[in-house]
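The complex appears here minus one protein chain, its other protein chains still in place.
Just so it is clear, A and B label the chains in written order, and each chain counts residues from 1 on its own.
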Amino acid sequence: MKLGCRWPGPHSWEGSEVNAVFDNAYEAIIDGDSDARWAFGTGFEDPLSGVDTSLPAGVDGADLAAYCLMLGDDALIMSHRLQQWCTSLPELEEEVAVANIGLDLLGQARLLLSRSGAAQDGVGVRAGARRTDPDESGGTPDDDAGRPGREGATPAGQARGNGPGTRPHEDHYAYFRDEREFRNVRLVELENGDFAELIARLLVFSTWRLALLNRLTASGDPVLSAIAAKGVKEVTYHRDYAAQWTVRLGDGTDYSHQRMQAGLDAVWPYVGELFVAHAVEQRLSARDGTCVTPQAAAPKAGTTEAEERNHPDADGAGMDDPTAMSVDPSTVREEFDDVLAQVLKASTLQRPDVAALPGVGGRTGRDGVHTEAMGYLLAEMQSVARAHPDGVW
Amino acid sequence: MTTETDAATPDLEAHFQRTVDRDQRIEPRDWMPDGYRKTLIRQVAQHAHSEIIGMQPEANWITRAPSLRRKAILLAKVQDEAGHGLYLYSATETLGADRTDLTEKLIESRQKYSSIFNYPTLTFADVGVIGWLVDGAAICNQVPLCRSSYGPYARGMVRICKEESFHQRQGYELLMTMMQRGTEAQRRMVQDATERWWWPSLMMFGPPDTGDAASTSGHTQQSMAWKVKRHTNDELRQRFVDMTVPQADVLGVTLPDPELAWNSRRGHYDFGEIDWDEFKQVVSGGGPCNAERLAQRRRAHEDGAWVREAAAAHAAKHASHDHQPMDAS
Partner (left out) sequence: MSAQRDWPLYEVFVRSKRGLNHVHVGSLHAADAEMALRHARDLYTRRNEGVSIWVVRSSEITASSPDEKDPFFAPSADKVYRHPTFYDIPENVPHM
């Protein structure tokens, strides 16, 4: 960006070293440079550099788009809750650490939402693709028409047409979808509690997500695979951060032990949902994931999604097949339980013995059915963007 | 730290001043006059407090940032400010200060921070204007401090200035985007934010060096002899105005000062009188957000007490693992 204005000439500060610093401060404004370098968390390098971003042959673009939204929304909404902690953490060093985690997840969300948009766009142009019905091609892909509550939702693709044509997919998805179109698990949207609850939620979330991302590095979609590889490094660090704090608080003072146990108890009802495969996750993780017949993949008349979910996964092996796109979350339960058992043992904490919180008619976050907290979260997150739908930022 | 004997002091003091006069750095374990140490602790702590309190007005907009790119940039910026606060508290600790003690002084209003952060951020354009004007003014203030006579402070300032220059550029780029590619409503937001932040930005350089509103503390003269302050408030303020006016022209905003005009005789921009009564009111705690900012800092500190205590208790139980250099790679 060259502005061509009258910038102040050489300054009279003594010392060339200082001149260099001072001049840079202003020249930096007019020097063209990649914005990625400006801020940590906006990406040192393109994680998709050299990756083939075209859709893999035969993959169902709508399913892939929905799956990317699920993983992307998890990261986006969790990051939002971490952002809300900013300036409230117990120590300044923790401000830096929690902001880092929030930035990492925000970065993952941006990549995943962008991939979702690309996969969605691919649907429309591919001859013979499923779900090119105009009523559906713009909506979140498997948000099947005819299901209750679907009518009020704004089809995503249409909403994008309302704003400036240049709005990136990531912003369209983050700011112009309605609550029912968000696919995140309910765990990430809950109101913040105290620091122990933050740590409990982060421990559960990052242990689960790391297990997913580890397997997802073998995804048949090279873009998802690359995003997962980047995410594994980051979430390994998040899990470690949460585990260390769980141990410190659990095995700290009597009071911190109580708080940490209460934090775990508060988030535990939302753990069960993490391991229930949505139909999209099942289809994309199936051994023949890329070759599913429309009949098998499309919702069957009279079959609720909940019933579809309970259909046992044919192999349960997740990523054994190189053509599988997604990970069936039910396959990572064992790893999750093992990690949690180790951490809880070192922390002298009890694994909460509470039942999984039910959804509504069997539907939960992945189906777009959220908790009451979600509406307020979105109202906050989307307020400025929606007040200026034609704005450019 | 060092307790000097009376007999040795004249020699030590002369040596100290020679070191400063030769533009060499004073390092933590050197002898230094008590006044120098105290002045520095006060100055660096005030700067550190400003970084930490300064997180709040911008953090106010992180969750509402209207694009994910701007959200990432803003979150990273606020994180940088926490980092800057840490570098600066770290510098005070080389002088024998204690961070907990300084934090308590802050939340008990016994030490100050930059008054600019006692103004509210009312729209997302404020994020851009803070980057452009407030960070711009901070850079004018801080770049000379890269040559402060005190080594750890000077080195900390080099890093901080590099990062702040990114921040300023980000802010300006946001405003350019809103002005050039945005809607009429966005352009009004930028103009409104500019009008609200312009005068407080000029106040960031502190009271004038001469005249009725001048500070009577006499700090400036001694601080300049010690080279912990390198330019007068008015010099720095003039420099900021001279740099910023052309930037406002390019941006297409009007600075809210009818007296602003190029003076070819002086080779500088003339500008109107600053409302020093407002400055004094805000500095003495009566600004729009003073109470709120301190309350938030106090709440974070107090709510976190049990966490810090738990970590210390855990460390004490497992002390045998400590003290090992560890390799993170």
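Methods note: contacts are C-beta pairs under 8 Å (C-beta built on N, C-alpha and C of every residue); 3 or more make two chains touch, one makes a residue touch a chain.
These numbers were taken from a predicted model, which means no experiment stands behind them.
Set against the missing chain, the residues B:Arg37, B:Lys105 or B:Lys162 yield one that touches it, B:Lys162. Of B:Arg37, B:Arg99, B:Lys280 or B:Arg298, it is B:Arg99 that touches the chain left out of the display. Chain A meets the missing chain through residues 37, 40, 44, 91, 93, 96-97, 100, 233, 237, 240-241, 244, 248. Listed by residue number, the positions of chain B touching the unshown chain are 1-2, 11-12, 15-16, 27-31, 83, 86-87, 90, 93-94, 98-101, 151-152, 155-156, 158-159, 162-163, 305, 308-309, 311-316, 318, 321-329.
Methods note: only the chains that are shown with their structure count from here on.
With each centre defined as the average position of its C-alpha atoms, the distance from chain A to chain B rounds to 35 Å. Against chain A, the residues of chain B that register as touching in their complex are 52, 55-56, 59, 62-73, 75-80, 82-83, 85-86, 89, 124, 139, 143-144, 146-147, 158, 161-162, 164-166, 168-170, 172-174, 176-178, 181-183, 185-186, 239, 242-243, 246-247, 249-250, 296-297, 299-300, 303-311, 313-315, 317. Taken together, the chain A residues at the contact with chain B in this complex read 1, 3-8, 11, 13-15, 17-18, 21-22, 24-26, 28-29, 35, 38-42, 76, 80, 83-84, 86-96, 99-100, 102-103, 106-107, 109-110, 113, 168, 170-171, 174-175, 194-195, 247-249, 251-253, 255-256, 259, 380-381, 383-385, 388, 390-393.
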